[in-house]
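The structure appears right after this line, and notes come after that.
The complex appears here minus one protein chain, its other protein chains still in place.
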Amino acid sequence: MIMLERRRETSRVMKFASPLLALVLTVISGAALFGLLGFDPLEALYQFFIAPVMTSYGIAELLLKATPLILIGVGLAIGYRANVWNIGAEGQLIIGAIAGGAIGLALHGVDSVLVLPLMIAGGILGGMAWAAIPALLRTHFNASELLTSLMLTYVAELLLTWAVNGPLKDPDGFSFPESKMFHDSASMPLLLEGTRLHGGFLAALIVVLLGWFFISRSLPGYEVRVTGSAPHAARFAGFSQTVTIWMTLLAGGALAGLAGLFEVAGPVGQLVPKISPGYGFTAIIVAFLGRLHPVGILFAGLLVALSYLGGEMAQITLNMPLAVTGVFQGLLLFFLLGVDILLTHRIRIGHIKPRSAS
Amino acid sequence: MDHAYLTPLILAIIATATPLLLAATGELVTEKSGVLNLGIEGMMLMGAVSGFVTAKLTGSMVLALVAAGLTGMAMSALFGFLALVLLANQVASGLALTIFGVGLSALVGANWVGQPIDPLPVLFPAALAELPLVGPVLFAHDFLTYLSFGAIAGVWWFLYRTKAGLILRAVGDAHDSAHAIGYNVVKVRFLATLFGGCMSGLAGAYLSLVYTPMWAENMSAGRGWIALALIVFATWRPGRVLIGAYLFGAIAILQLHAQGAGLDIPAQFLNMLPYLATILVLVIISRDAVRIRLNAPACIGKAFHPAA
Partner (left out) sequence: MKSTLVRLLGAAVLAGMAAMGVARAEELKVGFVYVGPVGDYGWTFRHDVARKAVEAAFPGKVKTTFVESVKEGPDAERVIRQMAASGNKLIFTTSFGFMNPTVKVAKQFPAVKFEHATGYKRTANLSTYSARFYEGRAIIGHIAGRLSKTGVVGYIASFPIPEVVRGINAFTIALRKVNPEAKVKVIWVNTWYDPGKEADAAKALIDQGADIIAQHTDSPAPLQVAEKRGVKGFGQASDMIKFAPKSQLTAIVDNWNPYYIARTKAVMDGSWKSEATWAGIKPGMVKMAPYTNMPADVKAEAEALQAKLASGEVHAFDGPIKDQSGKEVVKAGEHLDDKTLATMDYYVEGVDDKLKK
């Protein structure tokens, strides 16, 4: 009989060992999956996990891909700790990109160091504005932010379609739904010449640090934690739920909007009908894989980004269908989520031990 | 509007609402037990592909529906194992299930793209559907459409009129108390999760066997998310799930009619209407905070540690 037995306290060893165990399990089951489908298992695993980062360009791409995931993940984690369920980061990302991008387009050709900061401010404010709607509806009308933030994502996507087909369309773009390319002053500075890695990654690192400080060291962060884990105690202590909702949603919106601006002013270089391949949703997984801790989110963001790069690599080098890479990604996530049980429980093989009354 | 215009309009709304209603009905039960499964989209796709492939291979629609339901259950069992046995975070596990389901359904269905299939037959004899006025609206549907109505009514009866339903709600509202009284929280939740998976699978089968009888990758196109939103919209009440599914379906259809009639508003804004209307109605009905708290399962999304 295999039993799960609750530990007295969270295992420190498992905190680090469990993700490694998940990787081992993924590698074993992945190898079986690839073998079953007629791919060389070792080669496939190599393409997934190692080939993408064998070049400096690849590493730069990995950091680039992880940047929005980390930024949004940290923002969402703050909310999730307070049980504020913002699942509309994708929409906030899009509005941030539109707002910041529109500033860049309005200042097209203006050669000034102020253009980019203005765009960044626009991106942050845009994301905050979009997140303010669920916050307002929740605090004033009691409407669930889970639903409103999700619905607003669809609205944001359609707004972007409208914007690039209408007011923000490049007049010289042969009527195609795209904006002008941003000029140099409106583009993110590159960190590494010859790659696409831009300053946004440094911003993500700073956000990780600030997030860590906010959650573990600051008073508002403490209020957020208490509101989430012990709402009654929070009310007793005089913490305002309204303030928590506003604060967490605005923080999440700001970081999502920032991520959106980084995408358009960075790798994309213009406003197009599709800005994000679902970063706002993927970041939800990243937030939880990182156990809602900013440093954990940093690593989770890198790992999830690697799985996407690896999926592309396996398609290119092994002709592996996208479907297989999706299944493999699903397995990886299942294992990563599943093994966290070992933090709080240990596996016991043998007879059921009578539990002392607790 | 004469009935020659109204009847097809109603039929179109029913077709749009049915998959949403089926999936939302299942997820309602899951959520009432305190489990939040965000993997509806993945379960629907798996149901769609397994229903289609089974129907093609066996020629039996009964087997196809059974396969779709069972596949949905198998997917939800995977989620249940992660979230209920291994206590993994439910939000993340559900999202992972969607990623997994999108990939696996594409893998299974790769050789079945671009093939037609005879749709699920209408349940009643054609003569009934030819009755004037009410005939088409009442009698021109397949089994799944009737099931969607039966299931939501049955779920209402189950939740509010049976002891088992009471237990399920108790588990969703206060798992520690329910455990203390002696109910097996994990078992109740697992069963509720399986029911949700089964209904999502059938909702997928509705897509591939009725709505648009074919298999194509990602054919659910986000409907699982809408179903999920409908439950929040309905504040976890079966009657409102029904209303919500039909309201959403009606606005989705009517905005297309408005376009066809040449309404002079950018199509993107008309396309936004179903989502904006959902928000608006939620805002109106959510103002009474106390009543929502009565219906929302208090433990939703929270892991249950038996000895905590």
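Per-chain numbering from 1; labels A and B assigned in written order.
Everything that follows uses one rule, which is that a contact is a pair of C-beta atoms (placed from the backbone, for glycine too) under 8 Å apart; a residue touches a chain by one contact, two chains touch by 3 or more.
Because the structure is predicted, anything quoted here is derived from the model rather than measured.
**Student:** Out of B:Gly135, B:Gly165 or B:Pro213, which is the one that touches the chain we can't see?
**Tutor:** If we include the chain that is not displayed, B:Pro213 is the one touching it.
**Student:** For the chain left off this view, which of A:Glu145, A:Glu263 or A:Asp340 is in contact with it?
**Tutor:** Of the listed residues, the one touching the omitted chain is A:Glu263.
**Student:** Tell me which residue among B:Lys32, B:Arg189, B:Arg223 or B:Arg237 touches the hidden chain in the full complex.
**Tutor:** Considering all chains, including the one not shown, the answer is B:Arg223.
**Student:** Could you list which residues of chain A touch the chain missing from the display?
**Tutor:** Within chain A, the residues that touch the unshown chain are 57, 61, 64-65, 158, 161, 165-166, 174-177, 181, 196, 263, 266-270, 272-277, 308-309, 312-313, 315-317, 319, 321-322.
**Student:** Counting contacts across the full complex, list the positions on chain B that touch the omitted chain.
**Tutor:** 5, 8-9, 11-12, 15-16, 19, 106, 109-110, 113-116, 207, 211-214, 216-219, 221, 223, 252-253, 256-257, 259-262, 264-268, 271
Methods note: only the chains that are shown with their structure count from here on.
**Student:** Tell me, which parts of chain A touch chain B in their complex?
**Tutor:** 4, 6, 80, 85, 137, 141-144, 146-148, 150-152, 154-155, 158-159, 161-162, 165-166, 281, 284-285, 287-289, 321-331, 333-334, 337-341, 344-345, 355, 358
**Student:** Considering the complex alone, what residue numbers of chain B touch chain A?
**Tutor:** Spelled out, the residues of chain B in touch with chain A are 78, 81-82, 85-89, 91-93, 95-97, 99-107, 110, 217, 225, 228-229, 232-233, 266, 268-269, 271-272, 275-276, 278-279, 282-283, 286-289, 292, 305, 307-308.
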